[in-house]
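With one protein chain withheld, the remaining protein chains of the complex are depicted in position.
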Amino acid sequence: MTKSRLEAFSDGVIAILITIMVLELKPPHESTFAAIGHQFPLYLSYILSFINIGIYWNNHHHLMHGVKRISGAVMLANLHLLFWLSLISVATAWAGETNFASAPVAVYGIVLVGSAAAYTILQECLIRANGRDSDFAKALGKDFKGKFSLCVYLVAVPIAWFLPILSCFCFIAVALIWLVPDQRFERDFDSET
Amino acid sequence: MTKSRLEAFSDGVIAILITIMVLELKPPHESTFAAIGHQFPLYLSYILSFINIGIYWNNHHHLMHGVKRISGAVMLANLHLLFWLSLISVATAWAGETNFASAPVAVYGIVLVGSAAAYTILQECLIRANGRDSDFAKALGKDFKGKFSLCVYLVAVPIAWFLPILSCFCFIAVALIWLVPDQRFERDFDSET
Amino acid sequence: MTKSRLEAFSDGVIAILITIMVLELKPPHESTFAAIGHQFPLYLSYILSFINIGIYWNNHHHLMHGVKRISGAVMLANLHLLFWLSLISVATAWAGETNFASAPVAVYGIVLVGSAAAYTILQECLIRANGRDSDFAKALGKDFKGKFSLCVYLVAVPIAWFLPILSCFCFIAVALIWLVPDQRFERDFDSET
Partner (left out) sequence: MTKSRLEAFSDGVIAILITIMVLELKPPHESTFAAIGHQFPLYLSYILSFINIGIYWNNHHHLMHGVKRISGAVMLANLHLLFWLSLISVATAWAGETNFASAPVAVYGIVLVGSAAAYTILQECLIRANGRDSDFAKALGKDFKGKFSLCVYLVAVPIAWFLPILSCFCFIAVALIWLVPDQRFERDFDSET
């Protein structure tokens, strides 16, 4: 009961976050293709953030799937994750509108660091609530991908001061790692059905 | 479990998309009927897009109904569809505010092409996940309507350069095809209850 | 299955509509109470529309409760209702910002007429889908309240040209009729539990 309402609430918030980002895409005033061309960076940042939030939704979905027990700490850790994810839309709009300048890209990276750290904290709270020997904790494994992503984000933030475009490539690379079909992933789906 | 969360998330995103379009309808500053008259194209584009997203929701609903298995590729294809649908609101506002000029109408058509293509890809992923001999694949049939709509959209995009109003009629015609009561459709409902 | 997804989608759209109205309430630029005083009509219109959409949610909820069968026509009639409800937020903002001038109040009334008519059409479609002799059709009864509301709205629209404030009182009176506890209503809840 409690778990399903937590899932429903998180899904709701993430669905809204992924959707209201589009409100930052204002239609241009002129009716030419050039006008859209000028907004190109805005659209790029929109695509990247759409994918990032989509990945978080997907991962959150899988994370909660095997969970048996929820604690008060899990509720807070989940809210903390949603808080960081909610900042992605502003950071996206800022980075896109300024053509990926140093400060906005660094801020975008900081928001991604916050989101990834909040996700790791949520995992830890769930492991504590379910026990380190639980099936849930074993299925989670070492979460190498999650820790690697967090490290890349941490490196990308200072890089933004010198080469913001390189930071952007780091963000894109991490997104691609998560998008690539994953054998474990497919196996999960198989065993579910 | 996974399927119902995918449905709930998609329904959530589509519900938000169909609703936030109304945020593009700013109330006029003067308090006269003439002021609303000037916004008339904006309201027309709003109605068309409301119907289009409503049709996608309805079709998505029916598509997922008979599905037995979900794969990682389905999750991505679904997110891809939601991405294109999310762009409808900006394209609508642009087309409406510029009185259906060439470039905005062409962009609107491109977004519809993207949405229809994404829907076809999602169908294909679902067929692969469930098997070509499954009941699901058979019930889907040849999807003549879907392929026809995609073709009309593809033709309407270049037409927008010369006669944007004709492109608009193409979009409206496709919407009407989907709105007209469909015998198969009613039969589905009957067998469901 | 189909019915529960229709309910969930409608609830989602109505929840978003009732909430995004608040986005029309821009915080004033000065930090004085007088600044809020100037926005007073905006807040009044917000309260009225919040109550109106809340009543529609409540009634929709009760209407769908006893339904056994859904048809393609019901899906369209439901979308049509959501369309009119979606216009309430713009009409509200316009009426509030113009201090309840004639044209905006008339437009607000037209949107309420459209909503009430769409609701009646939805009821009719549901009765056809479930049969005039079904428990559902009997429980619905004559719907005197609904028809009376529609009439009051129809009268309030032309009145707005001469005395918009009187139209507003009509809208408030109808809302109060629906808010007043209703014996049938309480009985429904009792039998549900």
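Chains: A, B and C, in written order; residue numbering restarts at 1 for each.
Note that contacts are C-beta pairs under 8 Å (C-beta built on N, C-alpha and C of every residue); 3 or more make two chains touch, one makes a residue touch a chain.
No experiment lies behind these values; they were computed from the predicted model shown.
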{"item": "Neighbouring displayed chains - absent chain, whole complex", "value": "A, C"}
{"item": "Options C:2, C:58 or C:134, residue touching the unrepresented chain", "value": "C:58"}
{"item": "Footprint left on subunit C by the chain that the document does not show", "value": "7-8, 11-12, 14-16, 18-20, 22-23, 25-29, 31-33, 35-36, 47, 50-51, 54, 57-58, 61, 65, 179, 181-182, 185-186, 189, 192-193"}
{"item": "Those residues of subunit A which, in the complete complex, touch the missing chain", "value": "1-2, 5, 8-9, 12-13, 16-17, 20, 23-24, 68-73, 75-76, 79, 82-83, 86-87, 89-91, 93-94, 97-98, 101-104, 106-107"}
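As a working rule, only the chains that are shown with their structure count from here on.
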With subunit B removed from consideration, the chain sets that still hold together: A | C
{"item": "Angle of rotation relating subunit B to subunit C [CA atoms, steps of 5 degrees]", "value": "90"}
{"item": "Copies subunit A and subunit B touch via same or different residues, half shared test", "value": "different"}
{"item": "Most central chain, judged by mean C-alpha position against the global CA mean", "value": "B"}
{"item": "Centroid distance [mean C-alpha coordinates] between subunit B and subunit A, Å", "value": "26"}
{"item": "Subunit C residues counted as touching two or more neighbouring chains", "value": "none"}
